[in-house]
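Note that one protein chain of the assembly has been removed; the remaining protein chains are unaltered in position.
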Amino acid sequence: MGNEQKILDEIYSELKGLIGAGELANYIPVLSQVPADQFGIALKTVSGESFGVGDYQTSFSIQSISKLFVLSLAMMHTDSDRWHRVGREPSGTSFNSLVQLEQENGRPRNPFINAGAIVMTDYLCDFFDCPRNAVLDFIRAQSGNDSININQEVFDSEQATGHRNYALAHFMKSYGNLNHDVETVLKAYFGHCSIEMSCLDLACAVSFLSREGIGNDGKSILDKSKIRRINSLMLTCGAYDNAGEFAFRIGLPTKSGVGGGIVGVLPGSYSVAVWSPGLNSAGNSELGMKALELLTTKFDASIF
Amino acid sequence: MGNEQKILDEIYSELKGLIGAGELANYIPVLSQVPADQFGIALKTVSGESFGVGDYQTSFSIQSISKLFVLSLAMMHTDSDRWHRVGREPSGTSFNSLVQLEQENGRPRNPFINAGAIVMTDYLCDFFDCPRNAVLDFIRAQSGNDSININQEVFDSEQATGHRNYALAHFMKSYGNLNHDVETVLKAYFGHCSIEMSCLDLACAVSFLSREGIGNDGKSILDKSKIRRINSLMLTCGAYDNAGEFAFRIGLPTKSGVGGGIVGVLPGSYSVAVWSPGLNSAGNSELGMKALELLTTKFDASIF
Amino acid sequence: MGNEQKILDEIYSELKGLIGAGELANYIPVLSQVPADQFGIALKTVSGESFGVGDYQTSFSIQSISKLFVLSLAMMHTDSDRWHRVGREPSGTSFNSLVQLEQENGRPRNPFINAGAIVMTDYLCDFFDCPRNAVLDFIRAQSGNDSININQEVFDSEQATGHRNYALAHFMKSYGNLNHDVETVLKAYFGHCSIEMSCLDLACAVSFLSREGIGNDGKSILDKSKIRRINSLMLTCGAYDNAGEFAFRIGLPTKSGVGGGIVGVLPGSYSVAVWSPGLNSAGNSELGMKALELLTTKFDASIF
Partner (left out) sequence: MGNEQKILDEIYSELKGLIGAGELANYIPVLSQVPADQFGIALKTVSGESFGVGDYQTSFSIQSISKLFVLSLAMMHTDSDRWHRVGREPSGTSFNSLVQLEQENGRPRNPFINAGAIVMTDYLCDFFDCPRNAVLDFIRAQSGNDSININQEVFDSEQATGHRNYALAHFMKSYGNLNHDVETVLKAYFGHCSIEMSCLDLACAVSFLSREGIGNDGKSILDKSKIRRINSLMLTCGAYDNAGEFAFRIGLPTKSGVGGGIVGVLPGSYSVAVWSPGLNSAGNSELGMKALELLTTKFDASIF
């Protein structure tokens, strides 16, 4: 380490010719209107230094990256008893598939597919009157940026077009795997997905995962063994049906979102966030994956 | 023919020792409270005579038998263009499965599984302000019984606990295979399922299927080729995942419901309705199946 | 009836412009070399008259139609105890799929998919030293044509390229659902598929299915109830994943083969065989389906 800024600059320079590659998310209209030619990287070391390149201060829709904060917040409020309601195995199928959910009687495979995150959100409803605000507060505190907020237009669009998520929620409800009302849970869930923040915000907000649970204010928010478990879930389940490919090529625990963001962690070293809206066929940022692959190659370090 | 009443009496007598066998439907509370010790058969010949035995004049919840009326009514208002939205193949899986629906991109396999009937109901919403009343009117006219109605308690229970059907509807909506609101369509769908009528009503109401489309008032309501197509769909898809077993043992086009009713048709000869609330593991009336098997054996005639 | 030849001539005349439509079977080389421009129909009435048009005396590879003879022969040697090894429900999936076989623990859905016919062949191995000859003898006796035989080139090709069938057989063996050696059973199975005969031969050979079990020599070979059960299986399972479509459009119990042949039965009236090598996407003869649809329309009679 020590050459972080130089390496970020190199990566940006090597990849800038590809900016705009991939397809924009089209499942909600507002995401497909984001300018495609944006690319940013931010990195935060465990010693507290931050680095950035490109559009690393521009806010974007974090989408499924929110599932990481929901899981972390849930793990702060429990031991492991909720694992009978959500598994921790890779799914082997698409992120919003109902097939496996039916074969396994309404129990989602892991907390990073939509169904699993909906159950986790239902779980947060046990602890918070407004889980959406609880997640926002957690993110603001960890990133140190109180202006982070929900994009109302994205939220409205999620809710209006979220029939697949309604299907997942009603389906789990039919198996008794949802304690609260479908509307209540999904309102919170759509809120989490609609949060906007920058690469810099994200690199800071997930920094506790690289520091054995030490939060932004220097205090422990989750014990070491729970951090390891979250990181292991990111590695095996964080990139949907691309998890193996991510582990193979990048070698870091990561969590991606269809807004084009990806966060990653090298425990004991750094947290990182990349963003570029163009997606590959599996729904992961095309340029983001390449950037992370270059990062672990150039630093010559992965968890493996 | 000529010995219809004698044969019905024989069947009743041979099976009465088994009355109460099977399990009551338990997916909605009100169905599980129906007294189990009921059993009735009604038969109507193409020449217009009616016969009955046991509880053949007692009303019960027709449940999925309503799908037959919904399909018939839909076929009165169209040619075959809607078949791109619903298939006509047996499903090979449970009646409310989402697996096949996902594998086939939101297109239900046939009009007799829940998903298919929901699309058919959506289709009726194109033609009727209140499809529920249209279906009721159709049934009343064909059975000649204007007092047939919806059981409000069953309806409320269906709606309150119908998360699986909400999941199916939202899922198809996410594929663009539902034109109307989920709430609107399901309200009508739950209404159809909640209709109550007797074996005698049912045998009369499906009589047009045994008479090449000639309705209760002697006029043609559907042409011969459409009647054959409805009958063929009953034969291949009318008993969920038991369709092959029904064809093998009974040899008539039939449609069953979890209220314990089954209607059947021998084209050119008669229509029949049986009812007993106890179900086998596939959700078909235990005694009803036996009664129909005895019926085709004793009359020595099936479609095969 | 009485106008059978006239109707066959009309059908031929209406369809001859389409001769050559569809794709030849390509899973074994020798089938893809059959001249595509062939089309024949033969019909045999229950009173014993035969009619034919086009290439109705040309021999072709019966392929899966052989499954019908294997099943009939098996039913002549047993009651129903083997049904625990093979189901009687439509499969809802492709004819050589392993998915359902795995989900149902090595028990094929019905005797007309490859896996089911392999189990039936295994069953014949209990009764015959050489099931292949037993099936041939049965077919020769019923068609009254002793020159019917196996095409050795087709047989060799089936065996050399039959990896999917080897997979099915070994898979069922692993579940204990095959009593005899994989090689022994498949040798017989490939033999059955490689039998060659004409439309006329076929219409005669399946005539017992239209005559309540009365064979070619006027004696009963299977009782009425078993005939009805075979016919019901043809209706629900005889056209692979097109069974619903066949029932809907044609309305007869049928069995098709990828050689382009289809046999059908109207119980009490006639048996029929059509042949044209071009297949639709589901592996059924394109012209054959149209011919049967015209046939039941022109005769104005189906089982429904």
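Labels for the chains are A, B and C, by order of writing; each one numbers its residues from 1.
In this text, a residue touches a chain if its C-beta (ideal position, glycine included) is under 8 Å from a C-beta of that chain, and two chains touch if they have at least 3 such contacts.
Owing to the predicted nature of the structure, the values given are computational and were not obtained by experimental measurement.
Taking every chain of the complex into account, the chain not shown here touches A, C.
Checked against the hidden chain, the listed residues A:91, A:142, A:254 or A:269 yield one contact partner: A:91.
Screening A:194, A:236 or A:269 against the full complex identifies A:236 as the residue touching the chain left out. Interface note: of C:57, C:78, C:103 or C:220, the residue touching the hidden chain in the full complex is C:103.
Although one chain is not drawn, its touching partners on chain A can still be listed: residues 87-93, 100, 109-110, 225, 227-229, 231-233, 235-237, 241-245, 247-248, 251, 253, 267, 297, 302-304. Touching residues on chain C toward the chain that is not drawn are 97-99, 101-103, 163-164, 166-168, 170-171, 173-174, 182.
Criterion: only the chains that are shown with their structure count from here on.
By the count of C-beta pairs in contact, the leading chain pair is B-C.
Inter-chain centre distance (chain A to chain C, centres taken as mean C-alpha positions): 55 Å.
Taking each chain's centre as the average of its CA atoms, chain B and chain C sit 32 Å apart.
Centroids built from CA atoms put chain B at 47 Å from chain A. Within chain A, not a single residue touches two or more of the remaining chains.
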